[in-house]
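Note that this complex is displayed minus one protein chain, with the remaining chains in position.
Going by the order they are written in, the chains are A and B; count residues from 1 in each one.
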C-alpha cells in the first residue's frame, strides 16, 4: 500500500480542479477510512453534514472537509470545495482499483476453437467462451462466466463470477459486470392466443456501450427485434431488470431493484432511485431524477424530479403524502360541515 | 436464413386463423425487423397505434398491419386482423427459435453414476447432475447449471447457464429456465422462539409443470411441506420470487420483479405486472390482472382488474390517484369552509 504526504494529496485535489488547502502538520497517511473507523495514519472525510458531530471524535490523523467545520486538535485537515471528490481521489491514490487474478487462458476454461481472444486476456477455469465469440484485449472472465455464441466483448471488460452473456450480445470497451448478472436473455415476448402464450422468438440483441458498470444479479433482456441498449457510462446497482427493446441513454444511474419494462426510452443522465418501476413504451427525458419506489406510467419531461406512484413533481408528491394521513379526519370534518350547512339552510329557509 | 415470398407468409397467417391479404408486389423477404431498423428485404409490423407515424418513413420492404393505416409507396403490405400474431408467425417462419449448442454428454460435466439421462440430451461442461436425478430426452443443460439430488426433469427442458435446481424438485416437459434462476431453495421458514429464528427443515418440494418458461435470476421456493407449484404454460419474466407452498395456476404471466409470498393461491391466466407484490395465504381468482407495483393484501375475485396498494378496482385507483394531488388544496378549502360556516352560523344565530 502506498503512503502519501497530505501536501501531495492536497496538490492532487487542486490539479483535478477541486480547490484544496492543508491545515495543520503535513503528515503521512497510508489509508482512507470512515470517520468512525479511521485510526492513526489514516485519513477520513466529511461530506454529508449529518455526520458533522463525528468529526470531533474521529481518531483519524487527517480529515478532508469543507470550510466552517472545526478541525479537532491533533488532526490535520484538508479543506476542499468538494470533500466527496477529494476522498475519491484519496482512495484512488492510496488504495487504487481492484487487481484481478491473472489466469492467462486457463486450461480449465471451455473455449470454442472459433472464438477469438485478444492479447493479455485472463480467462478463469470453468469460464465458457462459445463459438464465434470475440473477446477484446486484457478482458478478465472470472470462473463460471459464460459468453454465448457470436457475442462480442470489447477491450478491458470484466465479467465477475457466473455472469452470463447470451448469444450475439455486444459489449463495448471497459464494461464491468458484477457476479450473477445476465445480459441478453429472452424477454417476456409472447403472443396471446386463446388464453395461452405463444412464444415469439427473440431474435434481437443487447448492446452494452463503453464504460458501463452493472451490479450483481441484474437481467438485461435482448430485444425481440432490433436491440436493447445501455448507453455509454451508465452505472447500475444490483438486481435491476431492463425489458426487451428498451434504450437507456448514457451516464444514467440506476439504484437497486429498479425495473424498466420493454420498448421504453430513457434519456441521458437519468437517475432512477431504488425500486423505481418504469412502464413500457414511454419516454423519460434527459437529466430526470425519479425518487425511490416511483412508478413511471407516462412520459417524463427532461430535467424533472418526480416521485410517487404514479410519479408527479416531487414537491406535489411531498405535499400529497403529507396530507394523506389527514384524509380520514377530513372525511369527518366534511360530514360535519354538511350537517351544519344543512341545519343552517333549514334555519335560513324557515326564517327568511 | 430462409427467404419467403410475402404470399407464402400471408397464407401462413390465414392457415393459423389470422385473416390476412397481400397488398402490393409479392416480394421476397428474409428477416423481420422493427419499423425503425428494418431495411431492404425485411418485413416489419405495426401493432401498437402509438407507432403509426413511423410506418410512413420505414425503409422496410414490407409491413404487416391492420386495415386503415396507409401503406407507403414502394412498400408491400400484409393486412392482417392481428398484426402481433402475424409478426409472431413471420419471426417463427423467417428466424425460428434459438438453436442450442450440442455438447452431447460432455466429459467436463459432473454427472453422478446413479443419474438417468434420456437420449439426445446435451449436458455442457461444468454442469452438475447429482445422484438419483432423472433427465428426460433432448434436454439441454448449459454450463454451470446444477440439478440436485433426486430431482426429476422431463423431456425437452432447457436450463440456461448457472440455473440451479435444488434436490427433489420436479420439472415437467418443455420447461425453459433462463440463466441464474433458482428452483427449490428453502423458503423463509423459521419458528420465532425468544426473539430468535429457529429453522424449520424445508422438506416439501417445487413442481414446475409443462411448458413453463422462467426468466433470469428468479427464485421459486420449495414448500415447507407439500409443494410449491407453477402451473402449466405459465411464463415468468426476470427476478421473480415465489414463496413456499404457493400455487400458481396455468397460463399466468408475471412481469419482472414480482413477489408472491408463501401459501398463496393464484388462479389460471393471471397477469401480474412489474413489481407487483402478493401477500401470503390469500387467493387470486382466474383471469385477474394486477397493474404495476400493486400490493395484493386480500383475496381478489376472478376476472378483476386491480391496481394500487392496497389493490382496488383499476377505475377506482385511477380516480383516487388523480384526486390525490388535489388533497393539500382540499384541506385548505375545507378549513376556509369551516370558517365561513362558523361565521354564517354566528350571523344566523344573532339575527334569527
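Criterion: a contact is a pair of C-beta atoms (placed from the backbone, for glycine too) under 8 Å apart; a residue touches a chain by one contact, two chains touch by 3 or more.
Keep in mind that this is a model prediction, so the values were computed, not measured.
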{"item": "Hidden-chain contact residue, picked from the options B:5, B:21, B:50 or B:199", "value": "B:199"}
{"item": "Option touching the unshown chain, where B:4, B:69, B:93 or B:327 are the choices", "value": "B:327"}
{"item": "Chain not shown, touching residues in subunit A", "value": "32-34, 36-37, 48, 50, 84-85, 87-88, 91-92, 95-98, 101, 108, 124-126, 142-144, 160-162, 178-180, 213, 215-217, 233, 235, 237-239, 251, 253, 255-257, 269, 274-275, 292-293, 309, 321, 324-325, 327-328, 330-331, 334, 337-338, 341, 344-345, 348, 352"}
{"item": "Hidden partner interface residues of subunit B, rising order", "value": "110, 126, 128, 130-131, 144, 146, 149, 162, 164, 166-167, 180-182, 185-188, 190-191, 193, 195-203, 217-219, 221, 224-227, 239, 241, 243, 245, 257, 259, 261, 275, 277, 279, 281, 293, 295, 297, 309-310, 312, 316, 319-320, 322-324, 326-327, 330, 333-334, 337, 340-341, 344, 347-348, 351"}
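Methods note: only the chains that are shown with their structure count from here on.
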{"item": "Between subunit A and subunit B, centroid-to-centroid distance (C-alpha), Å", "value": "25"}
